[in-house]
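One protein chain omitted, others in place.
Presenting subunit A:
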Amino acid sequence: MGESPVRSGKPRGNLPPLELYVPEPKYRPGDKVDYSHLEIPEAGKLARPDEACEASETWPLTTDMIRVLGDDDKAVGPWNPNLDPESLRRMLRNMALTRAFDDRMYRGQRQGKTSFYMKCTGEEAISVACALALAGDDMVFPSYRQQGILISRGYPLVDMINQIYSNRADRLKGRQLPIMYSARDYGFFTISGNLATQFPQAVGWAMASAIKGDTRIATSFIGEGSSAEGDFHAAMTFAAVYNAPVVLNVVNNQWAISSFSGFAGAERTTFAARAAGYGIAGLRVDGNDALAVYAAMEWAANRARANMGPTLIEHFTYRAEGHSTSDDPSAYRSAHEREEWPLGDPIMRLRNYLIAIGEWSEEQHADMDRELAEDVKAATKEAEKNGILGHGLHHPFHTMFEDVFEELPWHLEEQAEQAIRERQTKWPEWKE
């Protein structure tokens, strides 16, 4: 018996040795950043297909970029949603409030008031504009960076902060990591720390809505990094198979903690282009352009509501801050990226547009920022009355064992007794 070529490990003939390709981001700490390779089309250039079009008509849009707000602070083209000034100011305010909230909560974490926080700096347009384009009772299956949706829907800031502090007024009873909100009455699904699980769930919710002949649609958000999860494929397949009334959003903010988008396949094609493989509609949008985001979500929501099926939207943006309070982005990427980002800052762009059309001023903006900072500060003070993390003012002790099941089974009852005994041993004066 001759030696098996499989076993010998010798290269066959004169074929080149195979090489593993491991993606590497263009810039690391200290590198000078040049974004001239990014193709950023002029605002207003792309056609807006009919919402009831064949999915394939949208596919050219998936490798391009829908933009409404130009560098000259004008809103142009067929995707311009032509919002009235009042709506534009509301959008601006919600974005500014989201940023003010993030800034305060980030500082609170640094001051030891809680364990963890995640900002969405630079991505405010995506959640705020989407929230305004959706109906108030459409169901959102968010990731952890859509606080702008809760804020836009009027969820009380104090309740958000109570959750972040895990205090005795936390509606989630101190069980969830900070910012993992749940707000059923605001159409906001409980956030999971396991990434992308909400994508197929949103499709299931949308299917249920269709089963019941409802008129509400569902939408979900994931980052480009977690689009690599199998859940993405599950969601896209189910959405396509059942023509589910759902809008699936990939927020491409370039970074998944320290892994650049190349580790989710961004070097090969856009994330929106994945829509074509499933035969559904896809849009790629300038995620720092609130008007373009609004227009894209409005288009997709109308399409879903008219039984024309699902849409995948890629929001092209930049994560201006770290992934969370637990990482230091200067350790893995160039600080110049944020400065050089060619799509600018979403708040400044909308602000400048409003000023350009004579519906806003720098003074008004400065006043608004001051007012919002005061609002957030007041909400923080109010929430702090209910306690901050680790200072005893948490929910009653026994709630730890509740809601595992609808009813407490014997084994949890026994374990609750044990926990209470431990507590009495440690603090003999403890009463509840």
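Just so we're on the same page, a residue touches a chain if its C-beta (ideal position, glycine included) is under 8 Å from a C-beta of that chain, and two chains touch if they have at least 3 such contacts; residues count from 1.
In this text, contacts and distances are computed from a predicted model.
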item: Missing subunit (named according to UniProt) among the choices "Monovalent cation/H+ antiporter subunit A", "Multiple sugar transport system permease protein", "Proline/glycine betaine ABC transporter ATP-binding protein" or "3-methyl-2-oxobutanoate dehydrogenase (2-methylpropanoyl-transferring)"; value: "3-methyl-2-oxobutanoate dehydrogenase (2-methylpropanoyl-transferring)"
item: Touch criterion as defined above, residue of A:Ala100, A:Met118 or A:Ala218 at the omitted chain; value: A:Ala218
item: Residue among A:Ser115, A:Ser182, A:Asn302 or A:Gln364 that touches the chain left out of view; value: A:Ser182
item: Touching residue (missing chain; options A:Ser127, A:Ser152 or A:Gln201); value: A:Gln201
item: Which residue of A:Met118, A:Val158 or A:Leu172 touches the chain not shown here; value: A:Leu172
item: Subunit A residues that touch the omitted chain in the full complex; value: 139, 141, 171-173, 175-176, 180, 182-184, 189-190, 192, 194, 197, 199-209, 211-212, 218, 230-231, 233-235, 237-238, 241, 403-406, 409-411
